[in-house]
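The structure under discussion is supplied below as structure tokens; questions concerning it will follow.
Every protein chain of the complex appears in place save one, which is left out.
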Amino acid sequence: MQVSFACTEHNLKSRSEDRLCGLRTAPPPGGGGGGSNQGGNGNYNTHGSAKPREQLGSRPVPQGHAHMKEAIGRHSSMKYRNLGKSGLRVSCLGLGYLSLSLSPQMAENLMTIAYEAGVNLFDTAEVYASGRSALYTILHCSLLRSSYVVTTKIYWGGQAETERGLSRKHIIEGLRGSLSRLQLDYVDMVFANRNDVNSPMEEIVRAMTFVINQGMAMYWGTSRWSPMEIMEAYSVARQFNLIPPVCEQAEYHYFKRDKVEVQLPELYHKIGVGAMTWSPLACGLITGKYNEGVPDISRANIKGYQWLKERVNSEEGRKQLAKIKELRLMADRLGCTSAQLAIAWCLRSEGVSSVLLGVSNTDQLMENLGALRLISQMTPQTVAEIDSLLGNKPHSKKESRA
Amino acid sequence: MQVSFACTEHNLKSRSEDRLCGLRTAPPPGGGGGGSNQGGNGNYNTHGSAKPREQLGSRPVPQGHAHMKEAIGRHSSMKYRNLGKSGLRVSCLGLGYLSLSLSPQMAENLMTIAYEAGVNLFDTAEVYASGRSALYTILHCSLLRSSYVVTTKIYWGGQAETERGLSRKHIIEGLRGSLSRLQLDYVDMVFANRNDVNSPMEEIVRAMTFVINQGMAMYWGTSRWSPMEIMEAYSVARQFNLIPPVCEQAEYHYFKRDKVEVQLPELYHKIGVGAMTWSPLACGLITGKYNEGVPDISRANIKGYQWLKERVNSEEGRKQLAKIKELRLMADRLGCTSAQLAIAWCLRSEGVSSVLLGVSNTDQLMENLGALRLISQMTPQTVAEIDSLLGNKPHSKKESRA
Amino acid sequence: MQVSFACTEHNLKSRSEDRLCGLRTAPPPGGGGGGSNQGGNGNYNTHGSAKPREQLGSRPVPQGHAHMKEAIGRHSSMKYRNLGKSGLRVSCLGLGYLSLSLSPQMAENLMTIAYEAGVNLFDTAEVYASGRSALYTILHCSLLRSSYVVTTKIYWGGQAETERGLSRKHIIEGLRGSLSRLQLDYVDMVFANRNDVNSPMEEIVRAMTFVINQGMAMYWGTSRWSPMEIMEAYSVARQFNLIPPVCEQAEYHYFKRDKVEVQLPELYHKIGVGAMTWSPLACGLITGKYNEGVPDISRANIKGYQWLKERVNSEEGRKQLAKIKELRLMADRLGCTSAQLAIAWCLRSEGVSSVLLGVSNTDQLMENLGALRLISQMTPQTVAEIDSLLGNKPHSKKESRA
Partner (left out) sequence: MQVSFACTEHNLKSRSEDRLCGLRTAPPPGGGGGGSNQGGNGNYNTHGSAKPREQLGSRPVPQGHAHMKEAIGRHSSMKYRNLGKSGLRVSCLGLGYLSLSLSPQMAENLMTIAYEAGVNLFDTAEVYASGRSALYTILHCSLLRSSYVVTTKIYWGGQAETERGLSRKHIIEGLRGSLSRLQLDYVDMVFANRNDVNSPMEEIVRAMTFVINQGMAMYWGTSRWSPMEIMEAYSVARQFNLIPPVCEQAEYHYFKRDKVEVQLPELYHKIGVGAMTWSPLACGLITGKYNEGVPDISRANIKGYQWLKERVNSEEGRKQLAKIKELRLMADRLGCTSAQLAIAWCLRSEGVSSVLLGVSNTDQLMENLGALRLISQMTPQTVAEIDSLLGNKPHSKKESRA
């Protein structure tokens, strides 16, 4: 990754003046970012493009993250894996969907830092708002299109009846809409979100093959599909000589393990479908954020996250919090944060091609990226210790046979 | 359907001025529509786009339609069905081909009302005149392309020998012509009208697959094909790994039942082909329009509709008129119009994905849309009563076996 | 064919001024056509576009063609046939390749007359010179593209080694060149001329399927291929699910019968490949042109036509000339010309979809078109009489079995 890339305000302005792509983001009023701990980040943004990675390590450590010291690895520590058995190489950490509640400046900072750290996988969604999409425009003006991977997802989007489900019409129009908003000619991966049992599998696989043959996407994958549905897609692809999916996007963390650890590895071995996982921190639960209950300003209080509050307060929730506290102690022993340990733990799994990070500020991102340094410490002993602590290791089929 | 849409003159003008798509329809001289009962419609057209659906229910009831009171359902009463076993969701009532004898203003009003009522299915034909096509241009300037479904049909069109039949040349050129007239990049469904036994099925299915793979259409269907021909198309599609049809367009009403009630359901179960039906009122016969003979100003007197006059005056015709009178009494009991009963009766059929309405003024359209309210009243008893009254219930294959 | 079309100088000028397509042909110096018998033709060209067909019948009969009186049929006499078993409808008489020795004005006249007489099939070749191609530009500016059929041929064309044979490269580039010269987006039929045994059949059929799937052609056919080669193409198309050829272009006249009468009908019945035949007059031999030896100004004297002279002077040639004289007497009895009889005789064959006319002036064309009137007179008796006279009726496989 020798491409030097820093989307500072100054940078963008001069790029605009060079008419590289005619885009310019409005400079923020005070020159700074969004929240109170943006000082360090603002600082980061004002350095030039020279040796940005060296500075990444030495930049002032934000307050309140005792474990973050030295947590940010060098760029060279990024690992790349093939997405499933496909030939596509993705960074083992990807940048997930950026919430619309983030300021554009913050979102841009996150993308810059991620890219500089070697992240080449950026996840988006069909209904990505224009404001957020503009960032991707910045991205593909700044970088060689061939140096990064963008994914998008077709799912329950519009208000019209025709914009739901996975009809050929919706898949094609949904992807076309995404491309238009992202100002891209194609995405590298398009995911079909399963929410419509009424679309025949042949129609879905034909539509996915169509968008690939039209050059609108390079690969396709599934999201939240059952292993049986993925097998059916594969089988239909083989029956009609269409293109099979290469990847399933699935939730994966300490408390949700079965699909990624038992079912997907079987699919990986049989048909090459890999796993791109999300929510490694279980919506923040694992960071210890809710250890003392759900604070008022967190998203657990926002309507729609009511379930999170309920979960935290349930008996199961209280048991999980206890385990999270123990894992925190373990992270301390390993010299890392809870989040880093959780992410590195996800990465240890054989079938996991990439873990999508869901972050809302630069500190979180940099902390998460520090998980790379932990991978080598995920020894069988450490993994066994965590398994024993969690007490929920699923039985793989192979083991149950023995 | 939260999209608020009202193509009033005022609306269109302002949209033009916003240069949304550069189109403008000439305002009609007197501001009104076409016929004598357009007052209510003109009224309708002057309301703004705010809460149009609330106004739909309370607008003045046109004279001469005693049964129409409260017949107009709320938007929310629209039902959506998958077209055959495809993933495409269409409203169970669609707007059929708009006659060229309608004024542009009237046609626009019809499309506006239909869309507001939740109709997302608009049927057109290969030889749609430019004037009428302009309306669709208005439609797709006003709406998200993904929120509605447009169909067109390839059939005996031009005067040249090459413009007839279903050769690859005619299918491709015919569809290209339709798209050009409709100013659309693609239609959602293209129908092949069967009038040429000289085109081999492989050529037809390859051409249909070609236009779909070129992005000129999303799906294809048949129109007036025999079940055996549809099976052959499906079989050829399977043989050569081409795309099979998803829908047959067929005539269906009280006096023409066999194909839609016996043959198409079998196809639906075997190969997923659904039915989109037309002429639910048997060219107006069912509304009681001709109960007292064929009046001079009706289309039954126009050359080309001579057959209708003959039919009305035949012995069979007289028997049908008697039944129509009884059905009128039944509609009275149910608190609806004859037309509404007839349309709701069509919708009760399992294999029917959508019923295309053939209307020539806004009152007819609003009356017809009122059939939605009747669907829940199509109980087994009511259906049995109608069957007994009609005396023409076809024997399904299953029944005949028993 | 209600399209009124007459490419008179006046016509073209006004069309140019209307900027229909920005083209204009230079008016010929003297206003007339090419040769000495162009008077009638010049006459023809000055009539307006009103009722041109009525004038076709009543125009002054050119000198020296005693048999031509009333030979020009009305437009309505044109017959249309499906090209092989495809759905494409072509006129049973097509206009063959127009020699480059013709003046542009003459070529234009020929196309105008042919089209007015109902001809919808125009044959071109890969290496059509720009001057001649311009005529097709006129054609497709004047007419609906869907109303006529243009064919072209890929064959030994350029000087470069890569421009020979039937490599994928040459097929695609050759067709692209043709389209560019013809200023068309696509041809209806592209023929592969067999002159390269070194291109594998799979490559040829894949390339033909490619140009069809790219929309550069509607159908493909073969030219001068052996029946076994055509069967191989069909078989390869079936093996790899590619598009099979629909037509073979073959020489066919009194003295060359086996392929079209025995071999191609078998192919037609088995795989639907039809015949488009050329040289119905055996390079003029049949018209009696060389009955008294080869005159100096005829093409038989030109280098390259030396073989024709040798043929005429051979023993076989002298026998053929004797037969031609007898056929002339027969034509007299039937009230037609030798050429008309010969063309009508070609049209009697079951597998013949269209006979391409090779003409060099308008009189020849009008005479040839008169053959349409003769078709109904090709009774079994007449055909048997001609067979007996020719003495070369090939044994069909069916007959030889019996």
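For this structure, a couple of remarks:
Going in written order, the chains are labelled A, B and C, and every chain counts its residues from 1.
Basically, a residue touches a chain if its C-beta (ideal position, glycine included) is under 8 Å from a C-beta of that chain, and two chains touch if they have at least 3 such contacts.
In this text the structure is predicted, and so the values were computed from the model without any measurement.
Considering the complete complex, the chain that is not shown touches A, C.
Contact with the undisplayed chain is limited, among C:Asn120, C:Ser147 or C:Ser167, to C:Ser167. Summary of contacts with the chain left out: across C:Gly118, C:Gly177 or C:Pro265, the touching residue is C:Gly177. For the chain left out of this panel, the touching residue among C:Gln214, C:Ser314, C:Thr379 or C:Asn392 is C:Gln214.
As for the chain not pictured, it touches chain C at residues 158-170, 172-174, 177, 196, 198-200, 203-204, 206, 210, 213-214, 240-241.
Counting the whole complex, the residues of chain A in touch with the unshown chain are 1-3, 80, 82, 85-91, 120, 144-149, 188, 213, 215, 218-219, 241, 243, 272.
To be clear about the criterion, only the chains that are shown with their structure count from here on.
Remark: chain A and chain C have CA centroids separated by 65 Å (rounded to whole angstrom).
Shared interface positions of chain B, i.e. residues touching 2 or more other chains, are given as 213, 241.
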